[in-house]
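Note that one protein chain of the assembly has been removed; the remaining protein chains are unaltered in position.
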Amino acid sequence: MRISKWLVPTLYILFLMLPIYWLVSMSFKTTNEILGGFSLFPQNFTTENYAKIFTDPTWYWGYFNSLAYVSLNTLISVAAALPAAYAFSRYRFLGDKHLFFWLLTNRMAPAAVFALPFLQLYSSIGLFDTYLAVALAHTLFNVPLAVWILEGFMSGVPKELDETAYVDGHSFPSFFLKIFLPTIAAGIGVAIFFCFMFSWVELLLAKTLTSVEAKPIAAVMTRTSSTSGYELGLLAAAGSLTIIPGAIVIWFVRNYIAKGFALGRV
Amino acid sequence: MAKITLKDLRHSYLANPQTPADYALKRLDLEWRDGGAYALLGPSGCGKTTLLNIISGLLVPSHGQVLFGERDVTRLPTEARDIAQVFQFPVVYDTMSVYDNLAFPLRNRGVPEDQVDKRVRIIAEMIDLTGMLERRASGLTADGKQKISLGRGLVRENVNVIMFDEPLTVIDPHLKWLLRSKLKELHQKLGTTMIYVTHDQTEALTFADQVVVMKDGEVVQSGTPVELFEKPHHTFVGHFIGSPGMNIIPCQVSGGQVRVGENTIEVGNAGKLGTREGMFELGVRPEFTTFAKTGLPVSVAKVTDTGRNKIVDTRHGKLSIKLLVGNGAEIPSENAHLAFDAAHAQVYDNGWLAE
Partner (left out) sequence: MNKTVNQKAWFLVLPVVILVAFNALIPLMTVVNYSVQETFGDNTFFWSGVRWFEQILQSDRFWASLGRQLFFTFTILLIEVPLGVAIALTMPKKGPWVSVCLVLMALPLLIPYNVVGAMWNIFALPDIGLLGKLLNSIGFDYNYTRQTGDAWFTLILMDVWHWTSLVVLLAYAGLVSIPDAYFQAAKIDGASSWKIFRFIQLPKMKRVLTIAILLRFMDSFNIYTEPVVLTGGGPGNSTTLLSIDLVKIALGQFDLGPAAAMSLVYFLIILLTSWIFYTLMMRNEEQ
């Protein structure tokens, strides 16, 4: 029984790592070698792909730009979602159920539908090619997600906790920050991670709303398919590097997800 | 049903405990007779939940033995011990009806359905849930859910002991009394050994025949509520039990005599003082302290009216001594003196009763 429990996650992780290994090994190959034949390990190990990325400003700025608007978006989304999720989980008000569901409907259309209107919208308010534009545009799908996730976790905390805190003399802000938020720490960790992730990987809107100043790394990568055919080695290197920021984020929130807060565990 | 013995029990959550501080439970030897109602009383962190989990099998002690009757159950898993436990907050199976909740432990053990039905209805009757059997368990209030938890423990016929881990924590205050009485009533009816863990002295003293007071992983005193009240073995017990708690007055012992400042005080354990000399502590409850014409001089600082009586807070120098007076009694405004009932005044040496 013990062994089979270990087997499942181990096999799953191996399954996940295989294509990633493939990606990383491609990043150390030249495009010729990749297309030329099959090799499990790079025959002509090369770091030229990475060198290109670290030395070409267009490339490394792409990373920085992405990080900038993704962080901004995560901050805005989670900050706006927290009070809203609290309201949904503790109060009944006019239109609450419909509002809750309406939020989710904003994730129901393909991004392609929004591309052109967003371009017009954000250009008209002078935000084209800024971090703020992409950060705000991404709130379309991240805010509903954050609200839904946070509300789910908040509903698991009984109202008695709130009432006890008020009896103990806490004001609402004090209660919210010192008692309530630590209680739903797992939910916050999950929400932060998902907002980061969905904003990080979204390509279409980010590409549409930027051109030079705030161009995201994913858009820079599409260049690799235009000029000299498909520069696979470069793409692989760029792709491998995009994994790192997200991995760092999840490393930091892992404690919130893993430990969670369990009523009665204290 | 059986006698429960704890022999040389010690527990540390650490792999390699070095100092006594590493032990959550220091050395314990306890015996609980079959069918009694017991309470484990103590402040948070005193080890009572650890002890409870060792008895129920959710925790294996790092040292020592647990015996049910003659059987060594120390390493036996929970499900094999035939115990029941009610937790701090209600644990019910939300998706099931009240009936199915109560039936769950029996069905898991393969009991035939007609017996299950009989048993569930008997227990439901006992805990006043008969009208709610068809309802979904998640729809009940907190006290209803705790009753279900209790019911699941009672429904099995061969339960050795039922354990309660601060079960009234989430219950509304006005319902606590009702549930407590119900527990006492059930104990008298069924005669199962019950162990009730709490930090609330009222719950412990009203429920149990025998109370075990714990502090920092050690048993400080084990006795009936009356014994604990009248003759605390430790200042901690005196202080923790009783509202307000026992007065602790620094005193000087010399030549078999006890003095507080200039006044000589008569104490109940004078004969046990032996050759003690120096500063010790005098413990006497407010219930056994009265105003008198002569005695320890004090000034009256505050009077609190509890409705039943009055608590008078007096000062002797910097020391606060409390006493209880009846509602009509006169409280001197000046020249007040306190006298202590010798039978209930004791000297404590380093916290422990001088014996």
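Points to keep in mind about this one:
Residue numbering begins at 1 within each chain, and the chains themselves are lettered A and B in the order written.
Here, a contact is a pair of C-beta atoms (placed from the backbone, for glycine too) under 8 Å apart; a residue touches a chain by one contact, two chains touch by 3 or more.
Keep in mind the model is a prediction, meaning the values are calculated, not measured.
From the set A:28, A:50, A:180 or A:200, the residue in touch with the chain omitted from the display is A:200, counting the whole complex.
Residue-wise, the contact with the chain that is not shown comes from A:16, picked out of A:16, A:51 or A:181.
Panel shows chain B; residues 56, 58, 77-79, 83-85, 87-89, 91, 93-96, 104-105, 108-109, 136, 138-139, 149, 152-153 of it touch the chain omitted from the view.
By the touch criterion stated above, the residues of chain A touching the omitted chain are 5-6, 8-9, 12-13, 15-20, 22-23, 26, 34-38, 40, 76, 79-81, 83-84, 86-94, 96, 99, 101, 103-114, 116-118, 120-121, 136-137, 139-140, 143-145, 147-149, 152-153, 155-156, 158-159, 186-187, 189-190, 193, 197, 200-201, 203-204, 217-218, 221-222, 230, 232, 235-236, 238-239, 242-243, 245-247, 250-251, 254-255, 257-265.
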